[in-house]
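What you see is the complex with one protein chain gone and the rest in place.
Presenting subunit A:
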Amino acid sequence: MMAQHKKSASKLPLINDESRAEIDQWIAKYPPDQKQSAVMAALRILQDQNGGYLSEDLIEATAEYLKMPPIAVYEVATFYSMYELEQVGRHKICVCTNISCKLCGSDDVLKHLQQRLGIGPGETSDDGRFTVKEVECLGACVDAPMFQLGDSYHGKLTPQRIDEILDGLD
């Protein structure tokens, strides 16, 4: 009530119809009083809707939609490394540098990306095309060294293989 509790403008319109439908599917999987169980799915869906990252407004929209305190959504969004809180490139390359990949040459993968794209881990190219990220084990040790590009895994990486993959991108 009153001044300090005055509702700021609703952020719900930021969720588009398609996302809303998809989030509702996830909400339906849980008991009606446990909507917040859908928070991870909702954040992923909204991240996709927003071109790969979550804005403050979208975190607040999620909170509003799932009736959670914004800080609770923020906790989730900051805990998992697959949620981005700042704008990323059109193509996000997540290079695994965990033990198996490390032993099989993930350093060379990073080095090659640095040479070809001019960016290191945690950086985005000036043209906004690429972001390189260092991540922990993605569970594909059998194909080490590997990275995740967008939604797909690419393994047994060599400089040539990396070039082929990157050449095929817009």
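Throughout what follows, a residue touches a chain if its C-beta (ideal position, glycine included) is under 8 Å from a C-beta of that chain, and two chains touch if they have at least 3 such contacts; residues count from 1.
Basically, contacts and distances are computed from a predicted model.
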item	value
Protein that the absent chain corresponds to, by UniProt name, given "Phosphate transport system permease protein PstA", "NADH-quinone oxidoreductase", "Cytochrome c biogenesis ATP-binding export protein CcmA" or "Acyl carrier protein"	"NADH-quinone oxidoreductase"
Among A:Tyr74, A:Phe130 or A:Phe147, the residue in touch with the chain that has been omitted	A:Tyr74
Option from A:Glu56, A:Asp107, A:Asp126 or A:Asp163 whose C-beta touches the chain left out	A:Glu56
Contacts of subunit A with the absent chain, listed as residue ranges	1-7, 56, 69-72, 74-75, 77-81
